[in-house]
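Of the protein chains in this complex, one is absent; all others appear in place.
Presenting subunit A:
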Amino acid sequence: MSPAPSPDDGLSPSQLAAKYGLSVSGARPGLVSYVRQLWGRRHFILAFSQAKLTAQYSQAKLGQLWQVATPLLNAAVYLVIFGVILKTSRGMPMDVYIPFLVTGVFAFTFTQSSVMAGVRSISGNLGLVRALHFPRASLPISFALQQLQQLLFSMIVLLAIVVGFGSYPALSWLLAVPALVLQFVFNTGLAMIMARLGAKTPDLAQLMPFIMRTWLYASGVMFSIPVMLADKPAWIAEVLMYNPAAVYMDLIRFALIDGYGSENLPSHVWAAGLGWAVLVGFAGFVYFWKAEERYGRG
């Protein structure tokens, strides 16, 4: 089969490609078509997150029971250390402090594990990225979604604890839903930022535990920020209380715990929660998309 002389002979590769309407392989799609592609993969994103969640405990004898047992044990540890031994409640009655503490731990863990999973979502799945075609944002979103499902299991434990300490189901509990939705959007945006950084510098996975721990202590997981910082300049407490982790934590506490009223929240806290979610969610998405064609190298 010898190629006959063709009218295409004189053309350069790019001219030839243009003539037959070929496109550059692996080029980054526009933002709108990227969103469309991502929507087309929603079933994959969901299935992948559920698969990861199931695979996590599939070797254990108790199996999926660990989904609930892990947060329960976590709560028990914090309860013993901070509630019984250290007594860090500082001015809060015990029946408020314990749910306050456990809500804080679970809500912070939600953000923390989304960040940690986000860092590794590209760098830890290079095999997948190098073998199949899909919008790469599927991965960090899927991991954030996995953490959301994990959190829903924790919520079962949390609600039991909240009821156990005397806050009974009320309409205000429904406020936890928008708070969690906002936190999820925030987490996803953050996971996408971390995914891009982690794809370039996998070392971040080792560094992140330190940063996350600093953030944990700065967000008032185990103590009330205004009470703890009462003798410091007021702006420090203000800054700490408007940091996104503290905002979402407080919103959920406010929704669930009877003795934790609005006087504990900074003003315009819902606006702050919404602002963080929109800002980080959108910025994270765009930031991640900007490097779409470069994931999977090296």
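One rule holds in what follows: a contact is a pair of C-beta atoms (placed from the backbone, for glycine too) under 8 Å apart; a residue touches a chain by one contact, two chains touch by 3 or more; residues count from 1.
FYI, contacts and distances are computed from a predicted model.
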item: Options "Peptide/nickel transport system permease protein", "ABC transporter ATP-binding protein", "Cell wall polymerase" or "Imidazole glycerol phosphate synthase subunit HisH": UniProt name of the undisplayed chain; value: "ABC transporter ATP-binding protein"
item: Chain not shown: contacting residue from A:L22, A:L62, A:A234 or A:L279; value: A:L22
item: Residues in subunit A touching the chain absent from view; value: 1, 3-8, 13-14, 16-17, 20-27, 40-41, 43-44, 47-48, 51-52, 54-55, 58-59, 125, 127-134, 201-203, 205-207, 209-210, 293-294, 296-298
